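The following block contains the structure, expressed as structure tokens.
Of the protein chains in this complex, one is absent; all others appear in place.
Then we have subunit A:
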Amino acid sequence: MNVLNFVNAFFSDSAHWHGYDGIPQRFWEHVQYSLLALAVAAAIGLPVGLLTGHTGRGGNALALIANAARALPSFGLLVLAVLLIGFGLLPVMIPLVVLAVPPILVTTYEAVRSVDPSPVDAARGMGMRESRILFQVELPVALPLVLSGLRSAAIQIVSTATIAAYVSLGGLGRYIVDGLYQRDYEKVVGGATLVAVLALLTLAVFWAAGRLAVSPGVRRR
């Protein structure tokens, strides 16, 4: 049996489509973990990235912290978090957020830094306040890059959120963990396929967001 047969068998089994261990339920759980982790990471990464990018200060410190965070293994962090605070959603969120903050932070910082300085100079010269310069001059132009930082963070979260299953939570990781344990490779492949589908969906959402939110003057189309 090859992988495609596994996939086919997994999805055509009607027992996989309902109940607390059904695909819709697990999919939804996975989406929820991912959204929550992304929201928390964005709430940390975006403001810090925007502010340091605007002032141009703290860039080196930022790169240092981001690289250090990237070096941390997610699974190790999960184990550590569980040891420290026990089971639950929080220990899962910690590695996911630590994973997602660096790409958001660094890309946002770079995005704002790389905005053409002359419109900023013109805006300041016409008496625009700094907050307005950041949000109405720099951010609209930096937006495609900022979105790409969020997108890569989201993709990493979606694929890594499978670790939730190791601490008895749900999500698509359930199929992979349980499948491996039960030597049910149909389940493993099915779960992995679902994660890939969710990743593709994430890409589509970000593509649409880019179309809607980025000005045609910046997209140049």
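Here are some notes:
In the analysis below, a contact is a pair of C-beta atoms (placed from the backbone, for glycine too) under 8 Å apart; a residue touches a chain by one contact, two chains touch by 3 or more; residues count from 1.
Rule of thumb we're sticking to: contacts and distances are computed from a predicted model.
According to UniProt, the chain absent from the figure is "ABC-type quaternary amine transporter", selected among "Protein SCO1/2", "ABC-type quaternary amine transporter", "ATP-binding cassette domain-containing protein" or "Serine/threonine-protein kinase RsbT".
Interface note for the absent chain: among A:51, A:79 or A:128, the touching residue is A:128. In the full complex, subunit A makes contact with the omitted chain through residues 116, 118-129, 132, 137, 140-141, 214-218, 220.
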